[in-house]
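== chain A ==
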Amino acid sequence: MPEWVTPLVAPFILLNAVIGLVTYVTLLERKFAARMQSRIGPYRVGPHGLLQPIADAIKLMMKEDVVPTAADRPVYNLAPVVFLIPCMLIFATIPFAPGLGVADLNIGVLFFLAVSAMEIVGLFMAGWGSNNKYALLSAMRAVNQVISYDLPFIFAALTPVLLAGSLRMSDIAAAQQGLWFIFYPVIGQLAFIAFIVATVASENRAPFDILEAESELVAGFRVEYSGMKFAIIQLGEYAHVIGASFLGALLFLGAWAGPGPEWAGPIWFLIKAMLVFLLITWVRWSFVRIRVDQILALSWKALMPATLVLLIATAVVVVWRGHAGV
Partner candidate 1 sequence: MTTANAGRVELDYAGSERLTMNMGPQHPSAHGVFRAILTLEGETVVGIDAVIGYLHRCHEKLAETLTYAQYPSIASKTDYVAAMTSEFAYVRAAETIGTIEVPKRAEYLRVIAAELQRVASHLLWLGTWCLDMGGALGGGATIFLYCIRERELILDLFESLVGARLLYGFYQVGGVRYDLPAGWADQCRTTVDLIEQRIGEYERMLEDNPFFMVRTQGVGVISRELAQELGIGGPLLRGSGVHHDLRRADGYSSYRDFEFAVPVETSGDCFARYRVRMVEFRQALRIVRQALDRLPDGPISSRPGLKSVAQVRIPKGEAYARIEGARGEVGCYLISDGSAKPYRMKWRGASFSNLAVLPHIIPGHKVADVVAIMGSVDPVFGEVDR
Partner candidate 2 sequence: MTGEQARAAIAERYPAATVDASALERRSLGEGGPVTVTVPVDSWVEFAHFAKTTLGCRFFSFLSAVDWKDEGLEVVVKVDNVDTGLSLLMKTRLGPGVSACPSLTMLYRGADWMERECYDMFGIRFDGHPDLRRILLGDDWVGHPLLKSYAVDTPHPPYR
C-alpha cells in the first residue's frame, strides 16, 4: 500500500466509525434514560430495539426539508454543516491505541480544544439564519454560554497536560500507564469534576441545555430545522459529546490502559469513554435546568476561579516535584 493512501483511508474509516458510534450511542442513552425513569425504552424495532437508531435515521432522511420563507437561506442551509465539521474534526487527534489515530499532533489537546470551540459558529448561524425569535434568543444564549464555559473547560483539560508535561495526546495517555490522573491525589479528582461540569455546559447538555430549552424556547436554535438538516445537527451534537467523553477518558482515565492483551486497549478506551458519557447522561436525566444568569454566574464566579487556582496549584506541584509525570 503506498504511503499516501493512509491519510485518505484513515479519516474515512474514522468518520464512518464515529457516525456508527453516534447512532448507537443515542440508543444507549435512550435505554439508560428509560431505565432511570422506570420505562423500557425503544423495544419494537428489532430485538430489544436494536434497530431503532437505523429506523430513526431513515425516518429523518425521508422527512420533508422545510425552509422558512423568512429565513436567511444561505446561512440557514450552511449552518448544520458548519456545525458538524468541528464536531467531527475533534476526533482527528485522538489516538485510540498507541499509534492508532489519524493525526497524533504534538499540540493534540490544544487542537481539540480550539476546534471544539468552533461549534459556536454553526450554532449562531443556525439561530440567526432561522429568523425565528426563539432561535435568536437561543443563539444569544449560545454565545454567552460557550464563551463562559470554554475557559474552565480548557483550564480543567490543561491540568492533566501539566501533569504529563506534553500536549500530545499519546504522551498524556502513556504518562498514565502507572497511575491514572483521576487517582492523582486531590488534583486529579478536582480536575475531573471540573472537567465534567465544564463538558456538560459546553456541550449544552441538561442541566445546562439553555440553548435548546424546549420548555421556553421550544427547541432553540434548531426549532426551524427538519429532516436531514436536523439529523446533521443532532449528529454533530452527539459526536461532540462523544468526542469530549473520549477526551475525558484519555485525560483522566488512562485511555487504553487496562488488563488484558494489547489489542484490548481500544476496547478499554471505548468502555471508559462510554462511562464518561453515561456520567454526563446521568447528570442530564436527574437535574432540572438552570437559568441563563445563574449559568453564567456559576461559570465566572465559581468554576473559572476554581479551575484557574487548580491549574496554578498543579503547576506548583509539578515544579516542586521537579519533573512531570506521575
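Selection rule, in plain terms: all candidates are chains of the complex that A comes from, given by their letters.
One rule holds for everything that comes next: a residue touches a chain if its C-beta (ideal position, glycine included) is under 8 Å from a C-beta of that chain, and two chains touch if they have at least 3 such contacts; residues count from 1.
The model shown is predicted, which means the values in this text are computed figures rather than measured ones.
A.B. asks: Need the partner of chain A in this complex, chosen from 1 or 2. Which is it?
C.D. replies: 1
A.B. asks: Give the list of chain A residues in touch with candidate 1 in this complex.
C.D. replies: Its residues touching candidate 1 are 33, 36-39, 133-134, 136-137, 140-141, 206-207, 209-210, 212-218, 284-294.
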